[in-house]
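Missing here: one protein chain of the complex. Every other protein chain is in place.
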Amino acid sequence: MSVTEGRLTRADLLKLGGAGALGLTLAGPAFGRPISQEATTMTMLTWSDHYANNQLAAVAKATGLRGRPTLFSDNADAYLKIKQTGSQFDVVSADGLWVPKYVKSGLTEPFDLSDLPVSKQLFSLARQFSFWKSGSNYMAYPFSWSTVQIYYNPKYVKTKPDSWQAILDKKYAGKISLENIPTDVMAIAGRATGAKKPYAMTSAQISRAKQWLKELKPNVLKLASQNNEVVRALADESAWIGITNLGTDDRVKDARGPVVKAAYPKEGTIGFIDSESIVKRSKHKDVWMKYINALEQAPWIAKNFITNGRPLFNEKAYKLLVNQGHGARARRLLYNKPELALKMTIKGPAGNQQAYIDAFNEVFGA
Amino acid sequence: MVEQQVATPPHALPPADVSAGRRGSRLSGLTQYAGFIPALLLYGLFFLAPFGLIVAYSFWQTIDYEVVHKWTVDNYRYFFSVPTYVRTMWATLWVSFAATAITLLMAFPLAYWLVRYVRKSLQGFFLVLVVVPFWTSYLLRVYAWLNILGEGGAINRFLQWTGVTEHPVSFFLYDRPAVILVLVYLYFPFAALTLYASLQKFDWNQYKAALDLGAPPRMALLRIVLPQMKAGMVTAVIFVFIPILGEYLTPQLVGGAKGVMIGNLVVNFFSGAQYTRGAAVSLLIAGLIVFLLLIVRKSLEVEDPYRA
Partner (left out) sequence: MRDVGVVSRHAGLARLSFSVWAVLIYLFLFAPIAVLVAFSFNANEYGTFPFTGWTMDWYRQVFADYQIKDALYTSLKVALEVTVISTVVGTAAAFPLVRSNLPFRSGIRIGMTLPIMIPGLLIGVSLLILMTSVFHFQLSPQTAVIGQAVYTTPFVVLLVAARLQGFDPALERAASDLGANTLNRLRHVVLPLIMPAILAGALFAFTLSLDEFIITLFLIGGHNTLPIYIYTQVKFGITPEVNALASLLLFASLLLLVIAFTLPIALRKMRFAYRARRA
């Protein structure tokens, strides 16, 4: 009898353990409830330069809305992800002409800008982009803009590479870093090979662009998933040439890297105007305004400029930067001239999106 | 009655034989397989079914990001028609082969050292020491190498500090050698453990006998020890080569533009919603794996440890 008692204890251990684990699992959601009553999680599908960790923490503390970012590179990937995942994401960042595509496909929805007090801090022209207007509503909240150009390290690159053809030089084998955005890389290749409309290329133009890419490939060190990887590559000198946004020279200097200079290719280039949008099937649409309102306040935008170098659309932040002594830097990077953004070839979906992606993949293998 | 039970001498009890047990120490008929039911459910639904789906998808089409159930071999034809993809496939095989060879070459002396020169009581300790790094997150182990490789990283700083090089050398990062290096690091414990287990079983008296008969140690090693290690080496090769075929994270983090492997292509297709193409490439990989396993299954046939 006593032995059975002993044995029972161990069998009971199993039962207890199993019950405990099962109970914890089922109670898991309950576990989270006290926290989630005060804090909702806003999932963002975005780029790494749209936020900072301390910014998210501060916003969470102030509003109880905790941002949870998932990163992506190419708008095409984000578009597909939103299409496939329903209500998983609340905020999605998008470039230029992708925004209307999202709306047209019923993936995001426009809103009244005046519902966002922080929108008053924007440059007025940012609130009136024709391609983002939807009746009296606006499709997205404007964030930042930049051209995509060539940055080079003069220590190793003796002649200024002011054309896309110049960077094909065999001297630069394995020394170029650029972002892994197939659609836009193809557009650049289109520019390099003379296509008038880089985002609406014909098959022949796509072929030519692909050929240019093939020649570029041996020179590519790495296809970076976010632009700060390009900055790092330039900073530690593993790359001599970077194809990336405005302000990279400052960022490389901040990362204790060498002096790099900008070169604007004479064939022309592309640029982006990016934004934050409401995902239509999000479950937190009611607090989207509150969240973005806190996220986009001028002090954070000013900090974002210092970290990421390219201009943004928040005018109040520009004034803050001037007060902080960064006025010269801001003006050098065209922060006070948002009208220039409209002169760029703005990023958007390609006419034949699949053909662009295929061409890119067929060159780079993956 | 009591006498009857007590009088049964111990040696008359049937030998320890579970599978042929009487008196219901095993269940009879189909109920003995009852334990398999949860596993069958889990793997039927979530392992076999997805696999079947992959097979089907690889023969269907994607039109406008939607999968259409029209049969075609176009996905395969497309894959083989792109020279870059085919080159990536060969590159993957080459990298797997190189990494496996290097891993085994490195692991064998270690296993030999353990069996031959280390006290039996300490062997377990040193073995665990080999495995310990392996029991940390795979991602972390790759990330650890990112710290070391790279122009700003340890190797380059060291080389520059000692004056061996002036500029950072990018050989150590973002190319195939870096991928192979990290893969060797990741799969080394697999090989070491398997080779150790195999060497352990070897009867060293044969080696001694060969030496007694006048053979030099190296010849004894080559002609006596190695042939009997064949099974162990094949197992080690399988455990290293096959997972490397499907590698994607290591090439992505340390491979750069030149270190692309076929796993990256699969991920690319699936992220781009080209499910049918991704399925075709996945099936190619899986097919290769099954093919390899079939070839070596004779060597893998160890005596069934679960048979009584």
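Think of it as A and B in the order they're written, each chain with its own count starting at 1.
Please note the rule applied: a residue touches a chain if its C-beta (ideal position, glycine included) is under 8 Å from a C-beta of that chain, and two chains touch if they have at least 3 such contacts.
Values in this document were obtained by computation on a predicted structure and should not be read as measured data.
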Sole contact to the chain not displayed, among B:L104, B:M233, B:V260 or B:A279: B:A279
Option from A:S87, A:S105, A:Q128 or A:Q324 whose C-beta touches the chain left out: A:S87
Option touching the unshown chain, where A:A60, A:V103 or A:L116 are the choices: A:A60
Residues from chain B at the interface with the omitted partner, ascending: 13, 16-19, 21, 23-27, 32-39, 42-43, 46-47, 49-51, 53-54, 57, 67, 106, 109-110, 112-117, 126, 129-130, 132-133, 135-141, 143-148, 150, 152-154, 157, 185, 188-189, 204, 207-208, 211-212, 216-217, 238-239, 242-243, 245-249, 253, 263, 266-267, 270, 275, 278-279, 282, 285-286, 289, 293, 297, 300-302, 304-307
Those residues of chain A which, in the complete complex, touch the missing chain: 2-4, 6-8, 10-11, 13-14, 17-18, 21-22, 24-25, 28, 31-32, 41, 43, 45, 48, 53, 56-57, 60, 66, 68-71, 84-89, 225-226, 228-229, 232, 236, 255-256
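The criterion applied here is as follows: only the chains that are shown with their structure count from here on.
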Cα-centroid distance, chain A relative to chain B, in whole angstrom: 37
Complex contact set, residues of chain A against chain B: 76-77, 80, 83-84, 174, 217, 220-223, 235-238, 357, 361-366
Chain A contact footprint on chain B (complex, rising order): 65, 82, 84-85, 87-88, 150-152, 167-168, 170, 173-175, 256-258, 260-261, 264-265, 267-268, 271-273
